[in-house]
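A single protein chain has been removed from this complex, and every other one stays in its place.
Take a look at chain A:
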Amino acid sequence: MTDAASTATRPGRPAISGVVGRLPEVLMIWVPLLLSAAHLVSFSIWTIWISFTPSTLVPVTGWVGLRNYNAVLASRNWQIAFDNLLLFGVAFVLLSLITGLLLAILLDQRIRGENVLRSIFLYPLAVSFVVTGTVWSWLLNPGIGIEKLVHDLGWTSFKFDWLVDRDMAIWTIVIAAIWQSSGFAMALFLAGLRSVDSEIIKAAQIDGAGPIRIYRRVILPTLWPITITVVVVQLQFAISAFDLVRALTNGGPGIATQLPALVVYDLMFQRSQLGRGAAAAVLMLLILLAVLLPYAAWRYVQRRQAGHA
């Protein structure tokens, strides 16, 4: 800073002015920002446009209205994927919220080794979904995983074959997803718990409230904003889940663990149905917007209230 001040004593730099003098600056500010903004806008519009064309192997012009959308929505693949998404999304978000909150409350009890425990609960987040999916596919595989272990230990009637069970396979994705990302909920909740005003808690204690009552009436209500953020982020992950499923079940057995992101990939790159693939991608975006728009509105209201307060 002192340096900036000293160089400035040079008598007023004559304005080389104009665009030429400021060219490096203009380039550095605008090129990356415009590239980023322009690709987001143009790519989205292009994909939306393709979803209304009869494109199959290559993009073509033309207009088929909602035909691609109807075809996707009518396909069994999409229907199963959508049902799975509902189940996976709700189960994963609820269970990871509960796990995360429980872990945060436990860690908040001034226990020994808190740092180590927190690191243990968070490390799965640093690992890729491909690794997570691969490892859990081994553990849950009845031939070599937990079921085999229990059999080898002598309990031969033990059964844990969700991975190959059409009705239960989707739950293996829930298990792996919770293992991977409940630490994230825990980290945010813990930060929230630590920021609760201790005066309020002292006051409640003086009033004779027990710990459970204090948590229920005083501490937990302050966590609402964090809860909503966690829900939105986790739902966003659930909607676009791809790598994890690809590595864990690859959508199987059959198409029992199909999810929208896999349907999009399948249509675009395996069946060469670009129009339908694009339509499925736009449907994914719409599902995402159904989550994000209320959240954005809620954030807007919160901010306005904070501004008026």
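Throughout what follows, a residue touches a chain if its C-beta (ideal position, glycine included) is under 8 Å from a C-beta of that chain, and two chains touch if they have at least 3 such contacts; residues count from 1.
Throughout what follows, contacts and distances are computed from a predicted model.
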{"item": "Name of the absent chain as recorded in UniProt (options \"Hydrogenase maturation factor\", \"Carbohydrate ABC transporter permease\", \"2-oxoglutarate ferredoxin oxidoreductase subunit beta\" or \"Lysophospholipid acyltransferase family protein\")", "value": "\"Carbohydrate ABC transporter permease\""}
{"item": "Sites on chain A contacted by the missing partner chain, in the whole complex", "value": "1, 3-5, 7-10, 12-13, 22, 24-25, 28-29, 32-37, 39-44, 46-47, 50, 59, 102-103, 106-111, 117, 119-132, 134-139, 141, 144-146, 148-149, 151-152, 179, 183-184, 187-188, 191, 196, 198, 201, 205, 210-211, 229-230, 233, 236, 239-240, 242-243, 246-247, 261, 264-265, 268-269, 274, 277-278, 280-282, 284-285, 288, 292"}
